[in-house]
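With one protein chain removed, the remaining protein chains of the complex are shown where they sit.
So, chain A:
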Amino acid sequence: MRRLSRWAGAALVSALLGACSPGTGVDRGLSKDGSGVVAAIAGEPDQLDPHRTSSYFSFEVLENTFDTLVEPDENLTMRPALAERWKVSKDRLTWTFTLREGITWQDGSKFGADDVVYSYRRIIDEKLGNAWRFEGIEHISAPDDSTVVLELDKPIYNLLSRIGGHKGLAIVNKKNVESGKIKTHPVGTGPFSVDDYNPGESVRLKANSRWWGGTPEIPSLTFRFIPEPTTAVADLEAGEVNWTDNIPPQQVERVSQNQDLKLDTAVGNDYWYLATNQKREPFGDPRVRRAIAYGIDRKAIVQATQYGNATVNQLAIPKTNPWHTAYSPYSHNPRRAAKLLAAAGVRDLKIDMLVTKEYPETVTAGQVIASQLEKIGVTVKPREVDFATWLDKQSKGEFDMLMLGWLGSQDPEDFYYAQHHTKGDFNFQKYSNSEVDRLLEEGQEETEKKARKKRYAEAARKIADDASYIYLYNPDVVQAWAPQLKGYKARSDSAVRFRDVGLTG
């Protein structure tokens, strides 16, 4: 009897293990039959209202469900989207957009110019996070159902990138907003519509057969929220998901060598920087800031934080962006750094550096920078806080130095104005240079591309010379997917677009 029960136990265990092999997992949108795509993203969207969210995870989903008036192509040139064409008046103060005909919302109702006016007015009137993108736009109107007119009080060169470069400016449905459903069940005009939302788990989209660009080839697209990168990669390798951008930097090489997967990288438009609090002594002295810029070794920082998956840069804009300027005033030169500190009369400098686990690269970089600056007699003490506290400390100016990145910038105005203009909303380091202010203001209004680029290049060089920010690197956009996914490309603006993707065998 005892022997029998032991055998029965062994049989039960093997039956359970057999039943638990991944091949028998149920299909809850975890498409294994090739009918849809399952993408693993690193976190859960806080909500799906494009005007109210600021989470990248939300935008990964919203990129596929909403449209803007215009949108960037893969070279970041603005192309028609909901607007088929546009006209600019001679004085560049009136922009007239003509909408595509026959566009419908995902619920079947008709889309029109009033929806555009409603969406823009909502952002401005409710003072939502993106309201600053409408600064300088005086009047928004819809003279007829297919025309939208924007009237400006002064020319804005990058108007198209302001209203189209970001899904936070998506055109939303009034009924959907007023019912409150937009937060979890948004109705857009985009290529996919939200079908099902499982909190903490996944959101499933289905192809929108009414989309103006034609029905997407894949019938469904499920975003699963898998925060741990090791798990996300394991899921990709097991075929539980077909795409992910949650790849630990140390595993990029291994994944790229996996014959059963495809890995693509693009130089990202995001950039990471150090900033010192210029209201606190001795960081008001540009020589001290320059000393730090000479004291750090950017290559070593990139190696430690990104395992080499980033491009060192001493300005914000990456070399793949049409507004890039080549300028590298700082080499890794501890001797020069020490001299600058001596000239500024600074000895035994101690720096309190804010870092946060929310962005683990800041924690790693903090340690590397501390050891690098030790060689020039500077003691860096990284202080790790959670991100909510970090934001608080930044805005109250309670730091000596901090490191963070800016994400999603495209136009030079995004890269420089708010961060370095004396009155910039994000000039937390309190930099002020009247010459830079003037150049940044001129850049906003300048209408000729070459002249505009010159202004920004000049401003950027001054910003680097003054070390308002000490720029570090542009991280690569790294994404991997199953080879059955055809037509997918990693984009430098990190937009995750599945509308042109198809599946083979």
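We take it that a contact is a pair of C-beta atoms (placed from the backbone, for glycine too) under 8 Å apart; a residue touches a chain by one contact, two chains touch by 3 or more; residues count from 1.
By our rule, contacts and distances are computed from a predicted model.
Its UniProt record calls the unshown chain "ABC transporter permease", which is the correct pick from "NfeD family protein", "ABC transporter permease", "Ferredoxin reductase" or "Pyridine nucleotide-disulfide oxidoreductase". Among A:N75, A:S109, A:S395 or A:T447, only A:S395 touches the chain that is left out of the view. Among A:E217, A:E237, A:D352 or A:E458, only A:E237 touches the chain that is left out of the view. Summary of contacts with the chain left out: across A:E126, A:D145, A:E253 or A:E374, the touching residue is A:E126. Touching the omitted chain from chain A are residues 16-17, 19-22, 24-26, 28, 30, 43-44, 46-47, 52, 54-55, 126-132, 180, 183-184, 198-201, 224-228, 230-235, 237-238, 240, 358, 385-389, 391-393, 395, 406, 418, 425-426.
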